[in-house]
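Below is the structure I would like to discuss, written out as structure tokens.
The other protein chains are all here in position, but one chain of the complex has been omitted.
Right, subunit A next:
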Amino acid sequence: MPIELKMPALSPTMEEGTLAKWLVKEGDTVKSGDIMAEIETDKATMEFEAVDEGTIAKIVVPEGTDGVKVGAVIALIAGEGEDASAAASAPAPSPSPAKAGEGQAGKAGQGEGSAAPSPSPSQSAGADRAPPSPAKAGEGLEGRVKASPLARRMAEAKGIDLGALQGSGPGGRIVKADIEGAQPGAAPKVAAAPAAAPAPAPAPAAPAAPFETEIPHEAVKLSNMRKTIARRLTEAKSTIPHIYLTVDIRLDALLKLRGELNGALAARNVKLSVNDLLIKALAVALKQVPECNVSFTPDQLIKYSRADISVAVSIPGGLITPIVTNADGKGVAAISSEMHELASRAKDGKLQPHEYQGGTASLSNMGMFGIKQFEAVINPPQGMIMAIGAGEKRPYVVDDALQIATVMSATGSFDHRAIDGADGARLMKVFKELVEAPLGMVA
């Protein structure tokens, strides 16, 4: 029997991806560890390594194909002693038995559903009898997914992958609260939001009518990253009531401290940016005002006891938010080197999912573009994002006298469902105080 190579789930919530490039061709022999293909997920391009040894008998999914479902057979490998050409002509792999989560609870797949679940994550791509929503990846691994009927139905309607969730009910059963928690974005357990497609179109969306215009143009296919950005921003702006709170912050003390620290750190080859210090300030502020370090879910307020700061980094073709975990507990030098390293890997599309999925709050800095002030869109399930404008020399009143000071405007966007205005205001105040008297946060 040829070995079926299947589309891997490269993140816990990945449902489909683009087979960007084959690095092997039919007839090549591969051994465990060889890189066979590049696969583009919603956030990153990842390498797909061979696990089995053998000869590539057939490439089933050609490169450049997008929307390849996790678990779909993408190539066949003939094992040792097998005839590659015979393997290639073996009957097309049949769809795996229906998973418990598929179809109408207890209806559509009764016979099939009770068949012994396959022990490996064998999910055929097209499973043309069921919408792609229900559990795929995790499910096959442990057999049946335990979920309440209500949870199944809600997951189906929202296009949430049950297999990627951890249940909080008896014996790990997935219950309503877990689905609500997994609502586009709001899933602390689920690491990542992207899996949850917005409700209206769980089934493979019918291709939209071609856009027509007389104006000379070029139509560029949307990358997965662009689609994810579009979906998450739409979701954030249409479901989260944002409030915006702006403060002006004097930067002179922070700039001075940065100069001194950089002098001292030069030997260690560390060069702090203003942004590194702001990451630290935000994390410390969140620890001091824990009411703002939260995620809103329909039934629960998740209060984080650690500040993990997602930092918006623009990369070719979009944006990604690598995370400085436990930023309140790290020294600024450590934050700086970590940020440096994350940003450079982000630009190469080499971040691992856990490095950009999660975070408890975000920081977005457009100061380098000369933007004076802006309001950022919250990155769900987080409860707030801090938007940093350019530091500039401004007339500033100090002790009733006009002086010139370096000042920047910072605007916090807060999820008003979870965070009251007064708490948001307190966070802004603490953030301002930390930046204006920065010794307090490095000490």
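We adopt the following convention: a residue touches a chain if its C-beta (ideal position, glycine included) is under 8 Å from a C-beta of that chain, and two chains touch if they have at least 3 such contacts; residues count from 1.
Here is the rule we use: contacts and distances are computed from a predicted model.
Student: Could you tell me which of "Dihydrolipoyl dehydrogenase", "ABC transporter domain-containing protein", "2-oxoglutarate ferredoxin oxidoreductase subunit alpha" or "STAS domain-containing protein" is the UniProt name of the chain missing from the displayed complex?
Tutor: So the chain that does not appear here would be "Dihydrolipoyl dehydrogenase", according to UniProt.
Student: Who touches the missing chain here, A:Thr41, A:Thr55 or A:Ser148?
Tutor: Considering all chains, including the one not shown, the answer is A:Ser148.
Student: Which listed residue (A:Pro170, A:Pro216 or A:Gly263) would be found touching the missing chain in the intact complex?
Tutor: A:Pro170
Student: Extract the touching residues of subunit A with respect to the undisplayed chain.
Tutor: 104-107, 148-151, 153-154, 157, 169-170, 175-176
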